[in-house]
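With one protein chain removed, the remaining protein chains of the complex are shown where they sit.
Up next, chain A:
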Amino acid sequence: MATPVLICDDSNMARKQCARSLPDGWPVDVSFATNGEEGVEAIKEGKAELLLLDLNMPVMDGYEVLEAIRAQDLETMVVVISGDIQPEARSRVKQLGAIDFIKKPVDKEKLTGMLLEYGIIDAELMKAVEETVAPEPKPEKKAAEKKAAPKELPASANDSVPSELDPLLRDCLQELSNVAMGQAGDMLARLLKVFVELPIPNVNLIEVSELCMAFASVEDFHETSGVCQGFIGSGISGEALLILNDSSFGDMAALLNYKGQLDDSAELEVLMDISNILVGAYLKGLAEQLDLHFSRGAPVVLGQHCDVTQLLETKNQAWNRTLAIELSYAIEDYPIKCDLLLFFTEDSIPHLTHHASYLLDD
């Protein structure tokens, strides 16, 4: 009999990746849910002997799903699959009843190993399957194909940029950001010894002239300090901006164990340290997933103690639109607000699409 498996994740790409990572030849009946609420409904309908659960979702997140399962005594086994790789996240979901935790992007062998370990799939069965199912194409081969892809990049690809962001690309970037942001959050959590609350990445194609209005959180940012850093590679370029609310400096400096008076130069030190970690880890995570490499320029201080609109003020006429990714980090139990904004140039979009297409291929 087929095992009912439910995959609960808000990202279409992540759901597909997850479904592809299920062991070959395992008789399953896979259903999908796009948020926690749908997930709980599906569990009640008996669609989830095994639940593969994301944490970071709109409407109802993974933690809330775990709480609902416990409160309503629902029958299901939960494996959490998340980009939030903070050790604290891992222990929290286990406390809430998840049997285990796998980091994104899902590793097929790891998932199979875990299912074997918990007796959810049968070792005998898998052995039989291995003998009948042809082995998958080797990953090395895939990498070689990638290398063979044309590297010559058009100098300007502006013409081919559509006015709307392709929903597939948006979903893909959101998921890639989710994983990259999780890695960055983990580093920050380790450094400050706190729990970092990860947001859902906000991906948009926006008019440069409307930049400030495009950010929901901007209204809380009147006294801010910001630093930016450019990056470029494989036809993709842009900049990362880290904006810290001035009221956060005291707590941040205390968490970083800064001694002495917190003057402008000490605050700048804090800002640079945080930006190095978040920007560095995010870009590394993004580049690794897309299998490319970025050069990073020296960071530039945009300003201290000014309104966020001043930081984002642009006189650049070269670009009409920018692909923006907004990540608002918060730290549990501290009133720290910190925004990481990524702006890609318009002509990066075709190249991003090209690199992302390797991930979207079925």
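Just so it is clear, a contact is a pair of C-beta atoms (placed from the backbone, for glycine too) under 8 Å apart; a residue touches a chain by one contact, two chains touch by 3 or more; residues count from 1.
As a convention for this text, contacts and distances are computed from a predicted model.
Taken from the listed names "NADH ubiquinone oxidoreductase", "Hydrogenase maturation factor", "PAS domain-containing protein" or "Putative spermidine/putrescine transport system permease protein", the protein name that UniProt assigns to the chain not shown is "PAS domain-containing protein". Per the touch definition above, the residue from A:19, A:168 or A:232 contacting the chain not shown is A:232. Residue in contact with the omitted chain (choice from A:211, A:252, A:270 or A:352): A:211.
The chain not shown here is touched by just one of A:312, A:340 or A:356, and that residue is A:312. Note that of A:70, A:190 or A:293, the residue touching the chain absent from this view is A:293. The omitted chain makes contact with chain A at the following residues, 151-153, 155, 208, 211, 228, 230-235, 237-239, 241, 293-298, 300, 302, 312, 314-316, 318-319, 322, 343-346.
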